[in-house]
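The complex appears here minus one protein chain, its other protein chains still in place.
By letter and in written order, the chains are A and B; residue numbering begins at 1 in each of them.
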Amino acid sequence: MSTVLLLEQLLNGLQFGVMLFLMAAGLTLIFGVMGLINLAHGSLYMIGAFAAASVAGFTGSFLLALMAALAAAAAAGALIEVTVIRRLYARDHLDQVLATFALILILSEGTRWLFGSFPLYLDVPAWLAGPVRLPGGIDYPRYRLAVIAVGLAVAGGLAWLIAGTRLGIRIRAGEADREMIAALGVDISRLYTLVFALGAALAGLAGALVGAIQSVQVGMGEPVLILAFVVIVIGGIGSIRGAFVGALLVGLTDTAGRVFMPILMQPLVGQQQAATVGSALASVAIYVLMALVLLVRPAGLYGRA
Amino acid sequence: MTEPGAILEVTGLRKRFGALQATDDVSLDLHAGEIHALIGPNGAGKSTLIGQISGALRPDAGRVAIAGQDVTAMDTAGRARLGLARTFQISALAMDMTVLQNVVLGVAGAQRGLWRFWRPALRDPALLAPARAALARTGLTGEAATQVAALSHGQRRRLELAMALVLRPRLFVMDEPLAGLGTDGSAALTRTLDTLRVEAPILLVEHDMDAVFRLADRISVLVEGRIVATGPPDAIRGDRDVRRAYLGEDGP
Partner (left out) sequence: MGRERIVNAALAVLLLGVPLWAHWAGEPFTITLATRAAILALAGVGLNLALGTGGLVSLGHAVFFGLGGYAMGILAHHAQTFTPLPLWDLPGTKSMPVIWLVAITGGALMAALIGALSLRSSGVYFIMLTLAFGQMCFYFAVSSPTYGGEDGLSIWVRNGFPGLNTLDPLQFFLLAYAVLMAVIWAMARIKASPFGLALAAARQSPARLDAVGARPFRLRLVAFVISGAVTALAGALFADLNRFVSPSMLSWQTSGELIVIVVLGGVARLYGPVAGAILLVTLEHYLGGISEYWQIALGAALLAVVLFARGGLIGALAGRPVAHD
């Protein structure tokens, strides 16, 4: 295996990782601040992708499409927070699981009703199409590099938001002690709506960015959602830093598995089946990683025990 | 201070939470037939100490022994099996179950009989008889079929005690059993506790000073994680450190 291929796969893993981070950051923030487990986070990802694909279809502008994805997902997030989610904060996890499962059914079928069952496609804009020559002579898709850059920028922005702004202080205070910040006169329900909409917007952004790599269709959110759960379990629920580290670990593990497992499997099951068996085992690798991390650190890498 | 033959022996216990030394070199013991009360102002570290004695918290240093056996590394369930019966400050009861179901659960636990899957617990005389006896002693017979969630606060306190009784323990560790009871309820429960010490000694954490000085054979005073005095009630009443801790008096 050549170094070029290895580096290329490393970048692929990184790109997958930052996408997972965009999903996981919202999930972990919502859990950390509001104590809510939100299965419908994948639906917000889907909404972002559909919004981007439709707006790109109408206007032809990728940037407008991205903005539409952010806006649509944030609006949808705020809407479901106000109508449904806020009734769930005081409920037990079972109620949260069920209600957000119900939201998935409604949002998925609603989207299918609006857009039909056929996948939509979102094209990579011309100014991001084609490969770029990296040092070391690697040709790598410009779009994927841009995705990595956007993901890292968002991670940096979030770190700044949490550590250095008033909103961030309130978010951290909300994680520590809900009654306290309410007592300090912070409008807690507005803060919650804001945090939920922020998480939703990140999911929508992820959906739109991935939508230009894969097809945009109903049900695209749930596999990513489950991986994002794995990410935050590994990173420690409630920790943004944990989500970042976990996302990169999962992204790299998954990509490495997909590339190397079929190669490793070839002598065992033969060339023909090596691809299928190998890729399936690669999906399993993430869960093995998760189990290992939890054996050593039951509350995840950065979780509070 | 610690004598051989104590049912509970705590030696050199230390526990730190960050900058707070919650338990600071605490030693105490509990002998057959006595009520040993543990008092101290709020935040003195009583709950932390009880947690380490019952097994819910791991001490940083020191040793806990029940009837001569070192239990420092043992979990709560293990200590319960050795005969430590604990009552909780905030009732820890199965709220959706009836009073009788709760107590029967305690009996089954004490008999190591929880791993039976087939015979209905409430039709097993071996479980029912001790349960009903404990309810009678705590005055809850009339509430046997009541759901715990529907009990009054005082009734829950008594159920806590009944749950401890059915364990047929070697010792009781009671965390504020009188908390929140009215005068009548408090007096009745105090009488019950008074008769209990012959069955098994009681380590009693309590804020009701009337009850403490009436019941206790010995009193230990915990201040900022340290035991500042141990002795019979009369000695404690006159102790300078105790007065200072409670009343803020600077002794002459």
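Please note the rule applied: a residue touches a chain if its C-beta (ideal position, glycine included) is under 8 Å from a C-beta of that chain, and two chains touch if they have at least 3 such contacts.
Since this is a predicted model, take the numbers as computed values, not measurements.
**Q** Would you mind spotting which of A:Ala129, A:Ala153 or A:Val284 touches the chain that isn't drawn?
**A** A:Val284
**Q** Looking at the full complex, which residue from B:Thr76, B:Thr141 or B:Thr192 touches the chain that isn't shown here?
**A** B:Thr76
**Q** Just one of B:Ser47, B:Gln147 or B:Thr192 touches the chain that is missing; which is it?
**A** Result: among the candidates, B:Gln147 touches the missing chain.
**Q** Which residues does chain A use to touch the chain missing from this display?
**A** Touch set of chain A with respect to the missing chain: 31, 37, 39, 84, 87, 91, 93-95, 97-99, 101-106, 108-110, 112-113, 222, 226, 229-230, 232-233, 237, 273, 276-277, 279-281, 283-284, 287, 290-291, 294, 298-299.
**Q** Suppose we count only contacts with the excluded chain; which residues of chain B make the list?
**A** 54-56, 75-78, 80-81, 85-86, 88, 92-98, 101-102, 104-106, 108-110, 112-124, 127, 145, 147, 163, 167
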